[in-house]
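Sharing a structure here in structure tokens format.
Here the complex is missing one protein chain, while the rest keep their positions.
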Amino acid sequence: MSKVKVVNKQTGAVLKATPKDGGWGHPAIYFIALCIIAVCLAPVLYIIVNGFRDNSQMTLNPSGWPNPWVPGNYGAVVTGRIGMFWRQAWNSTYIALITVVLVIVLGVMTSFVLARYKFKMRGAIYLLFASGLMFPLSVAITPLYIMMIKTHLAGSALSVILPQVAFGLPQTIIILTPFLAAIPMEIEEAAFVDGCSRLGFFFRMVVPLSMPGVITVAILNFVGSWNSYMLPLYMLTDESQYTLPLGVQMFSSAHSQETAQILAFTSLAMIPALIFFSLFEKKIVGGLTGAVKG
Amino acid sequence: MSETSSAATAAPEVELDWSIESEGGSVVLPPSAYVRPRRNHVRRNLEIIILAGPAILLFLMFVIAPVIVALYYSFYKWKGFGPTNADNFVGLDNYKWTLTNPEFWGAVGHNGIIMVLSLVMQGPLAILVALLLNQKMRGRSLIRVLIFVPYVISEAIVGIGMFLMLQDEGALNKLLGLHVGWLSNPKVAMWTLMFILTWKYLGFAIILMLAGLQGIPEELSEAAAVDGATFWQIQWHIMLPLLKPTIKVWGFLSIIGAMQLFDLVYVIWGQYIATTAGVSTMAWFMAANGRLSGQLGRGSAIAIIVFILSLVVAMIYQRWVLNRDTEGALTEKEED
Partner (left out) sequence: MNRMAKVSVVAVACAASLALASCGSSNPGSTGSGAAAPTTGGAATSSGEQVTMELWHNGTGEKGPAVFEKAVSDFEAAHSNVKINITIVQNEDFDGKLQTAMAGGTTPDIFLQRGGGKLNDQVKADQVMDITSLIDPQVKSEIGGNWALETLDSKIYAVPMSLQPEGFWYSGNLFKDAGVDAKSITDMTSLSAAVDKLKASSKSAISLGGKDAWPAAHWFYQFALRQCSKDVIQGLVGAQNFDDPCWLAALQSLADFAKTEPFNSGFLTTAAQQGAGSSAGMVANYQAAMELMGAWEVGVIGGLTPDKKNLPDLGFFPFPKVDGGKGDQAAMMAGADAYSCSIKAPKECADFLNFLGAKAQQEGFSEAFSQIPANSTASGKVTDPALKAAADALAKSPYTVLWIDSALGQDTGNAVNAAVVALLAGSADPAAALAQMQKAF
């Protein structure tokens, strides 16, 4: 494919990467952002700070500051004295990553078909996936478990990943399809002129051009998998295979729930998901970089 | 079917005429002048199967098949284990039980309120924040990450934290010296829930809007700025209309999310007091009266009812909101 550039006929603008890291914005923007951030973070800080208290302090004075500070909750989690934080963090990570990769690959391919091919079954397929959003996982869990037993997958990471991918597809496809449909038809046609097949067009133009959407659904699916509780609970039985949310629950019992330790555990469990987000957040911006220039 | 559902593939309303320039010089290709080479249908269908087949197969296996099994169980008084046979076949009793239960209809009403309030409260706020954060400015990445934090925390933990803060004897009342039943007073609890929902899911809306904004070429706003348009004029007349497809997709996901809301209600209010607090939802009602009561057959029936109600709402949304702009946007005729 030879070098092409996309030019708007009316404005003469060229579709290209734009530098996004400008100077300081208007102070009002920072002020509004600060207010929203304060509201967003207050409950989170409450959770983190209470991880430094103990049950008794929390019962006696719900709004108090740690007195004394109890670093033991965090220490116990990190050193593995309670729970298997690192093991479970690894389980959560690889389950989430495999889920994301599968959802994205399958989702982009299917969305491409729904967005760029015109055929009779198109509406029906779209509706099929959309209907998946309307059925709660909790009802499907028993049939799913029986299915996993019959296929000898129960207890393995796949028994969590496969249903998770399937349940993640609807949202992924609904978000991605408009992104792919929004790619100007002329780009596709130009690609054909250049002798690109539709599949070639898919890989060389569609995938790069839909990056903002792809990264978005990747983040959403990662977070979904990271926090998923029900599927791992029913599918996994071996504690060494547990994911972080299950690990959190293992701290608590009907007879004495270690609220403070749970809060400490969660504060730590949140960090990897945030790292993942901050790494990929930048990719949402500037998704057009280099894509169109070929 | 195909007309309504293709709606979600809505293209931007503002038609942009893009042309392709090759290195040698400008070769403007008006859309109509271009003749697509004839390609054979077998190949096209094969492409469709290769691209969409795996996802459809996986989806049928792990979503649709269990749903069909659940449909089967909904006709039985089934406890979650043991056989289903003539002894515990109850026909439509589970459906009748649900549809004649005033608590269920109370929950349906709550879902309706949540659905509307979510759109009204989260939508404008998310769009505003996304437009602001789409500006070139320092520290933007950090701000985005921080706003996204609530979305990353699992519902279970949000529940524990919020419960500790909002109890009658909890941190918030202690801090403010109030005695408000944030969770227990039926007049207050719904607003508490809406605040928590907005707090938790605003990040989701913002990230979606931001992604949508990236598809809008910056040159449009730059050109408008050159012509003397103010910031807000640009947002209102250029960005917002072009963001419409994204807003509509978010609206769709938000509505379905509101219809299916369960986690936060359950972790904060538990299995029993959501009805008295006035925050019960259909999915909560299903869990409380289904699995958590050891009545999986009944739970399945409630799930089917919720499914049908959600589907009706989704179809109405498709028809009245998504479909309006698609005429003309999807001009290409079906090839077969």
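Letters are used for the chains, namely A and B, taken in the order the chains are written, and counting of residues starts over at 1 for each.
Everything that follows uses one rule, which is that contacts are C-beta pairs under 8 Å (C-beta built on N, C-alpha and C of every residue); 3 or more make two chains touch, one makes a residue touch a chain.
Only a predicted model underlies this, so the values are computations on that prediction, with no experimental measurement involved.
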Chains in view touching the one left out: A, B
Chain not shown: contacting residue from B:66, B:150 or B:170: B:170
Residue in contact with the excluded chain [from B:80, B:139 or B:241]: B:80
Residue touching the undisplayed chain, where the options are A:112, A:234 or A:277: A:234
Candidate in contact with the missing chain, chosen from A:142, A:221 or A:266: A:142
Missing-chain contacts mapped onto chain A: 54-56, 58-60, 62, 141-142, 145-146, 148-149, 152, 154, 233-234, 237-239, 249-260, 262
Interface residues of chain B (partner: the chain not displayed): 79-83, 163-164, 167-170, 179, 181, 183-184, 269-273, 275-277, 288, 291-296
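Basically, only the chains that are shown with their structure count from here on.
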Separation of mean Cα positions, chain B and chain A [Å, integer]: 15
